[in-house]
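Note sheet for the following structure.
Just one protein chain is left out here, and the rest sit where they should.
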Amino acid sequence: MAGYLLRRLLQVLVTLFLFVTLSFFLIQAQPGDYSSFYSLNPKLPPEVQSRVRAQFGLDRPLGEQYLLHLKNFATGNFGVSFSHYPQSVLEVILERLPRTAALFLTATVVSFYAGFFLGKMLAWRRGGWVEYSATISGVALFTVFTPWFALMMIWLFAFKLGWFPLGKFLDPLVWRNAPVSANQVFGYMLFTGAAIAVILFLAMLLLAQLGLRRRGWLPAAVAIICVASAVIAWAGSGVGYLALDILKHMVLPIATLTLISFAGTMLLTRNSMLETLREDYITAARAKGLPEKVVRDRHAARNALLPVVTSLVFSLAFAVDGGVITESVFSWPGMGLTLLDAVLSEDLPLAMGALVFVGLLALVAHAVADVLYVYLDPRIRYQ
Amino acid sequence: MNHDGRPPEGFAPAGRTSLWAARVRLALRSSRETWRAFAANPIGVVGVAIILIFGLMAVAHPLLMATLWDPTTYDPVTGFGFDEISHPAPPSWRHLLGTDPLGRDILSQLTASTTSAFVLGLVAALVTVGIATMVGALAAYYGGVVDAFFMRLADLIIILPTISLLIVLTALLGLNLFQLALVLGVLGGFGGTAVVIKSQALSIKVKPYIEAAQLAGGGPWHIILVHIVPNLLPLSLLYMMFTVTGAIFSEAVLSFFGILHIRMSWGIMIHTASTGGYLLGGASYWWLIVPAGAAITLLCSSFYLVGRALDEVVNPRLRGR
Amino acid sequence: MRVIWLWLALVALALSITIGCNKSPVPSPTGITPPQTQAVAQGGSKVYKLGVFSDLTTTNLWTLYGSGPDNTVWNLYVLAGGHPSLYGYSDQRFDWIPSLAEGFPTPLKEETFQGRTVWTAEVTLKKGVQWSDGKDVTGDDFVFTAATVQDLQLTSNWVSIVDPEFFDHAEALGPHRLKVAFKKKPGLSIWQFGIAFMPIMSKAYWEPVVAEAKKQGDLPAIQKALFSHAPQNEPTAGGFAFKRREKGAFAEKVKNPGYYFAGSVVTEYENGAYVEAKPGVYSFSAYGEPSGAKALEYTTGPFVDGVIFSIYGNQESAVLALKKGEIDFLLNPNGVQRGLLEQLQGQPGIATIENAANSYRYLGFNFRRAPMDQKAFRQAVALLIDKEFITRTVLQGAAIPAYGYVPPGNVFWHQPKIPEPGKDLNRADRVAQAVQTLKAAGFTWETEPRMGRDGSFVEVRGKGLRMPNGELVPDMELLAPSAGYDPLRATFAIWIERWLSEVGIPVRANLTGFNVIVERINNPNGFDMWMLGWSLTNYPDYLEAFFHSRHAVADGLNRGGYANPEYDRLASQLLVETDMQQAKQIAGQLQLFLAEDLPYVVLYTSPVLEAYRSDRLKFPYTDTLDGIQDLSGMTTAVVVE
Partner (left out) sequence: MLDQPSHTPFTGPLLQVRDLTLHYRTRQGDVRAVDGVTFSLGRGQVLGLVGESGCGKTSLGMGLLKLLPSNARLVRGEIIFDGQDLAPLNDAQMRRYRWRRIAMIFQAAMNALDPVYRVGEQILEAMEAHAWPGIEDGPAGQKRRQAREKVKELFRLVGLDPELMDRYPHELSGGMRQRAVIAMSLACRPDLVIADEPTTALDVIVQERILRELKSIQKELGLSLLYITHDVAVVAEVADQVGVMYAGQLVELGDTPQVFHQPMHPYTAGLLASFPSIRGEKRPLAALPGEPPSLVAPPSGCRFHPRCPRATKECRQEVPPVVGQGNAWAACWHPLGAAQP
């Protein structure tokens, strides 16, 4: 297992290196250089321009520039944002990262789960109008013109029906006198989510070790206890209402992201499940007299999950793209919106920085998916 | 129907022409069977039907412009509906789908954009398939460093969110339709498609006729071009479909954000409606959004559906019942 | 999302020029106002909710004016009105009126200071104006602010407020008496519309910050240290104090109970007189005898307890929020899009307003290339462009045809005698006149264009147009923003291409990105014609910046390279003129020059459309150049139900 992980890690590093190099060439490929964007403003003194040139080594040979680029990358120095001067690109990005992470992680998990569940069901009850209509509506949602769709979601659910807020991630009236900043709350929320996930995971491992995993109510009880104690902790923290406000604002964007992206996972799961269902161990599981649900979930879906997890990386990139679109429509100032705004305001360092971060995020997710895969597939675990 | 099977004449040191002729014959024969398997799947047939309808639209535009449509009124970019009192005008007999906020005929824009959507999709798809097939074949044939490099590159492209990358690229370079198609093609070609094609190429590489060809003294390029690449084409064709979907969708989104330099496209149509503030018009200005939006969704879906249906034909494991 | 963001980039760029041209940096609707008892509900939470489209990038005014090209108008909306200035603009009319100053300054006079000759003016400050920390606003604050700009060599907009070429020093002659000294005789833009509009920073708060920053070694580092400072409880002398910023979501200002101008009454008379008074505290009157009909009268607030600036990612959701009552007014330099406005019109509780914008879009010529250097050619082009047709029929009133080099909305400075070539001519006449103009200048055709029988279209297209020197008119390129960026200009460009081509002028519209255009036209010899736009200032010293030949260099604003010695002379004079009426006359002459020489063909201007919750808000007036957004939503005068 260690060998496998090490190898994958090495591959991720190589990919990262390629990424850095690619980003360098992207910057090189544009007409002019960074400093020429500064010079758009005739009032900017030459010394500032020369400082920018020095920072990016624009006055040095290409090789040196590349090394400098590597160094800047390693030290998180993406330069200074033009539109948020004097904030550095890193500062701007770090401010937005928690918001994107909260939305994006939740949406990815939800849409993955939804897609997996539906795909499983589709394969299980193959054929007939259910399959065709599910496939076609899934594909339609997959290819629907996202910005318009997101807007229609707002129009219908937030404006006409009034069930959810009209975009944004919080209600200013609720937050006017909030004792903490939204980013702190996002931080706490992410922490809570991570803590619950880790505790649940450990609990499941423990239960499995004790051979108790099969008893349905135990995991459920652990989950309920985890969530309940988190809720109590939040309620007692005095900022629970703020978290609630954020959650309220998250529902619609997450629903939208899920709707536009579950189809990929769904169709993939269906195919994977169809292949799995032909395996002998599925017949064996049936022959063992296991209930259909156990055969479907514990054996077929569990094995069908493996290729789906591998392709999770694909859907991650897709979700990030969906995020760019969704964030702009839902007034959710995360990385996607940052990227778009940076491009539209010609803030190249910020745009590059955001892209690099989005790429890093995806790389990390890639690595996580790898680790997850190792956990899911014992054949790799014990290689 | 034997798509991943080898043409038996691979053993024979046949001349390249006769080899290809035989391939064409075989392909024709198998394509009939493929079509039968394909046609059994209503999803794929629906997809093909939609594509054909759009194909007709694309053909119709220049014909209509040459005959029925007077350019001053119906040019998709510079036309202007003088006959309407105000714009955007609702559908009428002169403007079957109404006009946009700038007084231009929506139907004309819709059909004109169909051509560019096809051009975009096909250029991107051809580039993708060209690159992916070569990269896949090379990586599979040579393995080692070549393989490692291309696969890591593919990894990178797979994990990079395309739209985000394109947004940045447009900022850096400023893309027009053709350049966008090239970029999308290159991204697709070095990305996910290359990985799939490579694994297919690997399975071909170990087939006995490759060994036979090697023993017969075939050089690497001969083997790649004559023996491996042709066998990758069915799978490549499949991935062409998915590339088309991605390309059309990306163009629409980028145009919607207003960062492409394109005169007319479905994305631009929605962008025009959006900048005019008609996006929320709902039913009252439906002709500004629904035709273009539906066109994007339908054409994207149809290529995707055809791809999926082909997948079930090409990939026998999925062929059910 | 939409063009609006790119628009913003443009606006931001224009803004830097705006400020460079000495507009009041903080357009406050209520520069001054007389005392009166406050009628504000105490303890309640009357909140004025504004929608904006971008997050604050800074709450530090030094940064806002000092950090480069991309500091957006959105910061200004929030920070506006927090810092006092000596003088400001009056409501609606843009008269120059005292704000922190008690009255008008003493006339400029020459004197000797430390052995050098300087030009000075003295100003008396109002007494009793306080920072929110309880300290008086004094001349020291002014001196400190100006000296800091000078010391730290702050650039960007600060340079245009405190022009280092002119500004010598300021000194406090007492707590409420101030002397400003200039190295040479300053024009209106330097003094009255320059440093007199400078936002004054609290010395007590900022002195330690500046001192700390100065510990950094070199100047850029010092500047960066100052810019990086995020103010905490910075004292304000405005109607509101900055309270909270929730990054990415909203910013909030709360009422400053000690606001000096609260309760002052502003009265403007039809005859031009201006009166501002707070009983028992101060009163001011100028520009004529206050008599006759009143054009405007209102009391200064603030009448709300807080102002919330809510950030929306796009127009659509912001408009929905307005419809739903989540916000009261939308701040957007471009106003609301027509299609969205249509949906707001007739909605209960919502009122819509339309104002002219202080801006125009133009077609520019590169004088360095033939035939753009030929006046006849430019005039012919101007004749051929049927702005009325496009704006009325194609653009459906989304744009207003424009002729003046100073928009007519800028009443004080606009030259009403500007000719309007081709206005209301039909196609045939336009073509005929253009052909005539070109022929008269010696242009020849192989095939002359000929109109069709009904005179509405060109039947025979012109071919083989030759310049007076016999050379073929070369193929020319018209750089214009793509439809994705700005459909209006793209449409214009395509029509222009068509009209010019019809008569045989070989022009091809290249619709491309904004930055591509800017880059191309920065290279003096790299382009033929281009189409861009300016957002303008009230004081039209841009007439010098855009068209004086000294700016016809790479990266200079005179991109087309227009050079007319006579114009240069007058334009330079405009900059140094210290008398308002004289300046007005010069500006008028300059506009006539331009109308003759046509370095630009001014094409159109867009109206600013806005909407607000009329069931909650009451503005003292809604007619104002550039709309209520230009007054940052009139936070100190609006009454919220």
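Chains: A, B and C, in written order; residue numbering restarts at 1 for each.
The rule is simple: a residue touches a chain if its C-beta (ideal position, glycine included) is under 8 Å from a C-beta of that chain, and two chains touch if they have at least 3 such contacts.
Because the structure is predicted, anything quoted here is derived from the model rather than measured.
The omitted chain makes contact with just one of the residues A:R60, A:R176, A:K248 or A:R286: A:R286.
Summary of contacts with the chain left out: across A:V109, A:V294 or A:V364, the touching residue is A:V294.
The chain not displayed touches chain A at residues 126-127, 211-212, 214-215, 279-281, 283-292, 294, 298-299, 302-303, 306, 376-379, 382.
In this text, only the chains that are shown with their structure count from here on.
With centres defined as mean CA coordinates, chain C is found 42 Å away from chain A. If each chain is reduced to the centroid of its CA atoms, chain B and chain C end up 47 Å from each other. Counting partner chains per residue, chain A has residues 31, 147, 151, 155, 328, 340, 344, 346 touching two or more of them. Looking at chain C, residues 1, 6, 316, 320, 515 sit in touch with two or more other chains. The part of chain C that touches chain B in the complex is made up of residues 1-4, 6, 315-316, 319-320, 336-343, 393-396, 398, 457, 482-485, 487, 491, 494-495, 498, 511-513, 515-516. The touching residues of chain B, when paired with chain C in their complex, are 72, 77-78, 80, 82, 86-87, 101-103, 174, 255, 257-264, 268, 271-281, 285.
Note for the complex: chain C touches chain A at residues 1, 5-6, 8-9, 12-13, 16, 20, 47, 49, 54-55, 57-58, 63, 67-72, 153, 155-157, 159-160, 219-220, 224, 227-228, 244, 246-250, 252, 306, 308, 310-314, 316-317, 320-321, 323-324, 326, 514-515, 518-519, 555-557.
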